[in-house]
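A single protein chain has been removed from this complex, and every other one stays in its place.
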Amino acid sequence: MTTTGRENVLTVSDVSKTFDTPEGPLHAVEGMSFTVQRGEFVSVIGPSGCGKSTLFSMIGGLEAATSGEVVIGNDRVSAPHPAISMVFQEESTFPWRTVSDNVAFPLEVAGVPKAERLQQADHFTRLVGLKGFEKRYPGELSGGMKQRVSIARALASEPKLLLMDEPFAALDEQTRLLLGDKVLQIQRDLEQTILLITHNITEAVQLSDRIVVMSYRPGRMKREIVIDLPRPRTSEIVSSDAFGRYVAMIWNDLREEATRGMQDAEGDA
Amino acid sequence: MTASRAFWPFVLRWGSVIGVLIIVEILVRYNILNQYVLPRPSEILGSLGRLVTEENVLGYFAITMLEVGVAAIGLIAIGIPFGIFLAYRHDFRHAWRDWIAGLAAAPVVLMYPLFLVVFGRGPMTITMIALVTGLPPVILNAMQGVNGTREVLLNVGRSFNLSSQQQFWKIVLPSALPQIFLGLRLGLIYTMITVVAVEYLITLGGLGQLVGELAERYDLAATYAAVCFVVGVSILFFVFLEWVERWLRLSA
Partner (left out) sequence: MAQTIGLTKAQPPRTGRVAVIRVATVVILLVVWEMIARSGLLYEDVVPTLFAIAGGIVQTLADPAFWQHLQYTAMELTISLCLGGGLGILAGIVIGTNPLIGRAFEPLLYYLGPTPKIIFFPLLIMWFGIGQASKAAMGTISAFFPVALSVAAGLREIDPVLIKVGRSFRASPLQMTLKIYFPAMREPLVNGLRLAFGVSVIGVLLAETKFARHGLGFMVTQFYQQFDMPALYGLVVIIFGFAIAVNWLIGRFSRAV
């Protein structure tokens, strides 16, 4: 399925992950297959415990798949790949580095000379709306601002794919909506390809071109939905009818899965 | 899974220790290491028995523990109330806290001539020096424990119209207890270290004196054995303190 009609940037083929536990093998993810085209914003949504974060780690190369493969461009992913940048759910800025040095980190690792990388870093710092904060430390920033630093850092190496794992989960609703707008703006400006892992339905519908719905563990693809809402979008779209219908459709799917998840938890308790 | 998580570290740890002891044993046996500097571990082990029967190590042990015990009473009777006082009187706290912290960094033991004259050439001197050394952590932690009482708990007390006295005994003190015990544990560690150190330096009885004596007699194996004994006692003491702190924390 495709929405932009362009080439594939990311191909996930029949990816599975099984963990060995004392209680027996745990199938976290089973046979996930989907693609992401250049310039698309794709969200993977699923209930808690469905294996989304495991999928995130596998695509990012931090964990190996038990079977199946992840392909970025023309390369198989077996370790973190230069064309993929990750934004983590937890707050992940380096507390001992300024905003500027945080954003410049990937360039520093890649060996870009100092003047050039600071200039590049400041460009992305401005892009996420943190102009003027370059010399501040994360300790002086709010949660939303720190996540923006993490996003700027991920963008600094100009990756083919921006991979994000529930980046707004720890933020309050208003900040989340505003940051969502910011991400959409960045995507427009850079024509950035983005894969977002989330559990938040309104967030997914607001931001995405296409949504992949995951089932509860073992995480399989339940459905793919094209979000045919006009672009450019802003947070105002949440009040439209079409928006409501998409949300209801996805919630229908998720309710089943989330209920299975809760029953599982109650069974354990 | 917890069993296997603990298994390999355990094996690695004790395997290394035993491995080193075996290597040392071989090196000394074949005279690669000088046996007049480092006796064979097996010989050292054998001397442990001699320590008990011939050298009265248990008697010395009793003296050391007595000194630590009396100092402990002092820490509890003086250190904790003083710390609580400082928590309530913030002017005194601001005035004295840095001084108390500074005292912890000073080599108090060097004042031993003064202590000797005031308290005589006996265990009391050692107890008093150890007491002074152990007081700062007790005082500072008792103070912090009380100051760290969660405001919301005090508000609960106020909502029930508790008097100041009741607030203290029913809310403040129980809330501060974990940190008070932490301070007491730290203080007792410093105290014990100081007791053994002063015993060694001024030879007024106790395990420290025993080690010094055995060394002067050139009874190498016994000296090493005594050192191991002291290390063992100190580890057991430390484990005991941790156990007491955990037990008190669980039942409080």
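So that you can tell them apart, the chains are marked A and B in the order they are listed, and the count of residues begins at 1 in each.
The rule is simple: contacts are C-beta pairs under 8 Å (C-beta built on N, C-alpha and C of every residue); 3 or more make two chains touch, one makes a residue touch a chain.
In this text the structure is predicted, and so the values were computed from the model without any measurement.
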Quiz item: Which residue, A:9, A:45, A:86 or A:161, contacts the hidden chain when the whole complex is considered?
Solution: A:86
Quiz item: Which of these, B:104, B:124, B:177 or B:244, touches the one chain of the complex that we don't see?
Solution: B:104
Exercise. State which residues belonging to subunit A touch the missing partner chain.
Key: 60-62, 79-80, 82, 85-86, 88, 90-92, 94, 96-97, 105-106, 108-109, 157
Quiz item: Considering the entire assembly, which residues of subunit B contact the chain that has been omitted?
Solution: 5-6, 8-10, 12-13, 16-17, 37-38, 87-88, 90-92, 94-96, 98, 102, 104-107, 109-111, 113-114, 117-118, 146-151, 154, 157-158, 164, 167-168, 172, 189, 192-197, 200-201, 208, 211-212, 214-215, 220, 223-224, 227, 230-231, 234-235, 238-239
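The rule is simple: only the chains that are shown with their structure count from here on.
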Quiz item: Between subunit A and subunit B, what is the gap in Å from one C-alpha centre to the other?
Solution: 52
